[in-house]
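A short worksheet on the structure shown next.
For this depiction, one protein chain was excluded, whereas all remaining protein chains were kept in their positions.
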Amino acid sequence: MNSVLTAASYILVHAPDMVVHNGTTQTTERVVNPGSEYLKQLPEHIRSYDQAVAYAPNQTYIGNMTPGQLGEMEQPWHDMPVAGATREGRYGEIMPQDEFLLLMQASDMFDLVRLDRAFVAKTKPALEKHPLLGQEILALVKAGEDASDIARAVNEEHAEGLYHMGQLVGYVKRAHDVDANLSAHVLLENLASKASAVLALRHLLHTSGVAPEEIEYVIECSEEACGDMNQRGGGNMAKAAAEVAGLGNATGSDVRGFCAAPSHAFVMAASLVKAGTFKKVAVTAGGSTAKLGMNAKDHVRKGLPVLEDVLGGFAVLITADDGKNPEIDLDIVGRHTVGTGASPQAVITSLVLSPLERAGMKIQDIDKFAAELQNPDITKPAGAGDVPQANFKMIGALAVKTGELDRGGLNGFIEQHGMVGWAPTQGHIPSGAPYMGFARQAILDGEMEKAMIIGKGSLFLGRLTNQFDGISFVLRKNRGAAQQQQEPGISKEEVRGMIAEALRSFAASMEG
Amino acid sequence: MDLENQKRVKDLAEKHGPENILVILGAAEGEAAGIAAETVTAGDPTYAGPLTGVQLGLSVYHVCEEEIKSLLDPAVYDEQIGMMEMVLDVDDIVSEMSAIRDEHTKY
Partner (left out) sequence: MSLLNRKIIIIGDRDGIPGPAIEECLKGTEAEILFSSTECFV
């Protein structure tokens, strides 16, 4: 019995001042070229909160538009605000920066986040109206400190400033005088990631209707590392976030694997549930401050707004088969192995064609492929092209190569089995994960039966291996009822799989 | 281009002689290929890295350009790059690369 996808949540945090102060493109520029034109022009290209909310890919991310509806809009999307766009979405929300700074403080257990007294007084009433955060979380927000103390900490004590609308409104204190892993800079990144995961988990409780104490295990799959100099990636951001989110009965652990980590985590969560180890497992990730404005130099140079101005987060709930929600089919899992190599066609073969062939299926048996779902508004002006489209072209080309699709059908294939990208370039966020909620709904609504979720990761960025990585799985319509009727028979796909296997061993015996 | 990569290009050109170096790119589209090519010939156009204002004039091609492709084993090329070549806009890449080479390459 497979496990099922019960719920998903998606949140964004508009973080314009973090783009300027914490994005590594900007922090690097301030080191190598402090007086640059780029740094002077940058503030003029920063979007307001309302602009970020009205941005169609952001509305799609939180579930107010479907990827299909976004695909019908002409690109680029940045100058076509969505009328009637709202902060709240079907799957989550877009939180403004000021409220998020308070949530960061509520997520801090070591008194490291200090905020300006007047800023707290002004912002807290808004956060108190938040329907999902609850009194336990709000009670963790402190009254605040004097502005002069904040300025001194930033100027004299190696604290990392927290800004809103260009004003210094607080800081993250360093947690150790010598240890770089506990520096204010690292703690700011980790606390922002943790707080956005907390927000995603709170929304997951809402979208799932599950009580906090029912969740037994949390897997966190961001790209941050928490620890001190003796255990730099010691971890368990999962449990840290679960604590603040109020998941009193949960433990958890972290899965790392660059952009592929969420897909690894989904497969692990589904396996834990399928094995009966835990009944309800949440997978979550918060956002990355480092990646804010990563391609902003290109955006500014081309007169575009800085489109990488949001932190992303998500959470999904995987539970035991309920006969209704879509199954995570662990019989169809693709993996990029050590021996696969880096050639793009070998990568996509290992993730798409190989697992389907093993299951006796064809590429076109999958209704929708969700590979890397980066928003092309962001990547095209930055020279990375349209990443999802490139993936779908490769998958289509594979279908042509195996003879199941005519070359002339390639564009139609991309249209039918692919989708436009809408996710912010937050590393781990775009890789398959943003489609989980939409796929679940489309399958429940009877619009499709099978989606393949594909995670891909660039391990070489860590300078330990030149390997690429990836893992994929199929989310499919629940077969509970059908299976019960058919048993003890076997499905058409299983028969096809057996025939394919028999033919392969026959061919192998002829060669040998 | 990544700052560390710029540093490596600069150091290697000094050590081995710019006339002996051939830079091969794998960029995803024309403009990005052009910027990388410009970086190793006329200097970093984004004024960020060690190659800012350094006119190395290196010989530079995208791996999908015929000049490079024709030197490689077709079977290996097909296996490693063939399908990605179908995905990329090779004409655009070639035109951007040629323009930069015509203007800035010294070797």
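To keep things simple, chains are lettered A and B as they appear, and every chain counts its residues starting from 1.
Note that contacts are C-beta pairs under 8 Å (C-beta built on N, C-alpha and C of every residue); 3 or more make two chains touch, one makes a residue touch a chain.
What you see is a predicted model; the values in this text were computed from it and never measured.
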{"item": "Residue in contact with the excluded chain [from B:Thr46, B:Gln80 or B:Thr105]", "value": "B:Gln80"}
{"item": "Hidden-chain contact residue, picked from the options B:Asn20, B:Gln55 or B:Ser95", "value": "B:Asn20"}
{"item": "For chain A, residues in touch with the removed chain", "value": "259, 294-295, 341-344, 372, 374, 379, 382-385, 387, 390, 425, 427, 430, 458, 460-461, 466, 468"}
{"item": "Absent-chain interface as seen on chain B, which is shown", "value": "1-2, 5, 8-9, 12, 16, 20-29, 32, 36, 40, 58, 63-64, 67, 71-73, 76-77, 79-81, 84, 88"}
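To be clear about the criterion, only the chains that are shown with their structure count from here on.
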{"item": "Geometric centre distance via CA averages, chain B-chain A, whole Å", "value": "32"}
{"item": "Chain B to chain A touching residues, read off their complex", "value": "3, 27-29, 31-32, 35, 46-49, 79-84, 86-88"}
{"item": "Complex contact set, residues of chain A against chain B", "value": "28-29, 32-33, 36, 297, 341, 343-346, 348, 382-385, 390, 393-394, 397-398, 401"}
